[in-house]
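Shown here: the complex without one of its protein chains, the others still in place.
Let's look at subunit A:
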Amino acid sequence: MEYRTTRFSLNSSSTKKTNLNSSNFSSLSINSTNSSYIPYYDTYPENTTISLELFQSLAIERLRILKTIEQVLARLNTTLSVAPMNKKDEIEKLIRKELKDKLNQLKFIIFPSFTGALSIDLQNDIISHYILRLAFCPTEEERRWFITNELELFRYRFQVLTKTEQLNYLNDSSSNIKQFYELVSDEEKKHYKESLMSSIIIKGLTNSSTIAKSFDSTTYFRVRFQHVPDLVRKRSCFLAHGYAYVSDNDIISFVLQHFRMNISYQMTCSSKKYEFIQEMDTRIELILKMLRKKRIHGTHTTMHTFNENEQTETITFDMLNSLSKRSFPLCMRYLHEQMIQQHHLKHLGRLQYRLFLKGIGLSLGECMKFFRHEFVTNGSMNPTQFEREHVYNIRHAYGQEGKHTSYTPYSCMKIIQDPPPSINEYHGCPYRHWDIQTLKQRLINNYDINEETTNEIIDKTKQHHYQIACQIFFEYQHKVKNYGIGINHPNQYFNESRKLLTGTTTNQNTMNNSMTQNTSQI
């Protein structure tokens, strides 16, 4: 098939006009020996002419990179942000192994030493980023996926840089990042010495002389506290008058937040312009559609995340009690128990549980029966109140009201990251949101998990491996060992459980090899 050359011109940014012709790249401060330059992606590539063929292959390569990162992290049940140092090496190794021989134009992104970053490489980097950004800006779920994985890619690339290279990144005059931080002067650093030193978070044993020694050689940055939320939240930086003092060891938090805010802001804007671009060129639109399909196709069928079409059993609401004991992940089992005991659930609990029920194949009618049965028949809600407050919402969740969007059940990632439950709320991820003592007690007393397995689960929870903890629960519940599915969705948990219990189990080998297969597919 022959592609005509198309002009890749997305005139959406009116304020900044930077031409991304190859010649313009020389004006950026690229040190050709510095092979791991990362672009800021804060200006649209305008007036860049590439062939449609290159357009497509760049996009597919970048999607392959993002999906590989997603899968590696899912397989290890971690994110780069929480992974300890030794695990980071492992992640890097795995990502490289998976992507070996699978990249052409974007090879330098993952293998910086392979070739120096030439201006053409950077152009490809930027263009591929923008194509995916365009492809994944229409819905919030797609935006979230794209940003999450672009962030992980960015983190991977930033961590590979030396300290000097990292400082160069922050110091690049072509980016607006410079407006958002100030270097802390020696004088100020001295002034705040005590406070800065006691803000370094070192859990467990402390060696104050090591801290003191490294303090002198540490560079500090002053940024608005909003720009390092993860450091502020953990109280691991010093705050004064609205500014956070961030050490060069932690500066990645700031860089990532800057990156995240830049793209999420721009993507919200582009989603509004999307329809306009759609009309511009149907061939581009076709490619974007294909990219969206590839993302979902890959994850859903081969990585054993939740696949709505996998459901075969007909489920009625009176089956929920026994199903919840045998096939629900702990988060949903707990919600179910609370629903049965309290005859009520608060808003966030209802949302999480209802969409899960929809995902396991409970029909709208059955779901309505179930909620009415608990809230009205067993509970104390009067029928008119139920009609007024709940019928619409249940229908809404099933896409029968409002914008007729069909809402997808929450993934583990969403449940883990969403606001934690407060008093009288029961949603969330038990491994993430319950305190260790409560989790331990409930596992042993309410769920009959033996002590050894409980300790295993607690261990994983303490290391923030919530999904692995969930997997251990799964394996214990189903009496299998090293099942290796990598739980990342409550509905996937359910589907896997049904497969095991009703005998339609898939070949284990296929599962374990799914990663390799999947990557070669895209």
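Basically, a residue touches a chain if its C-beta (ideal position, glycine included) is under 8 Å from a C-beta of that chain, and two chains touch if they have at least 3 such contacts; residues count from 1.
In this text, contacts and distances are computed from a predicted model.
Look at the chain that isn't drawn here: its UniProt entry, checked against "Protein NAR1", "2-oxoisovalerate dehydrogenase subunit beta, mitochondrial", "NEDD8-activating enzyme E1 catalytic subunit" or "DNA primase", names it "DNA primase".
Considering the whole complex, the residue from A:Thr49, A:Asn104, A:Thr139 or A:Gln226 that touches the absent chain is A:Gln226. One of A:Ser264, A:Ser363 or A:Asn378 touches the chain omitted from the figure, and that residue is A:Ser264.
Across A:Tyr243, A:Tyr353, A:Tyr426 or A:Phe494, the residue that sits in touch with the chain not pictured is A:Tyr243. Only one of A:Ser198, A:Thr316, A:Thr377 or A:Gln400 touches the chain withheld from this view, namely A:Ser198. From the options A:Tyr40, A:Phe111 or A:Phe180, the residue with contact to the unseen chain in the full assembly is A:Phe180. Residue positions on subunit A in contact with the hidden chain: 140, 143-144, 147, 176, 179-180, 194-195, 197-199, 201-206, 208, 224-227, 229, 232-235, 238-243, 258, 260-266, 268, 419-420, 422, 433-435, 437-438, in rising order.
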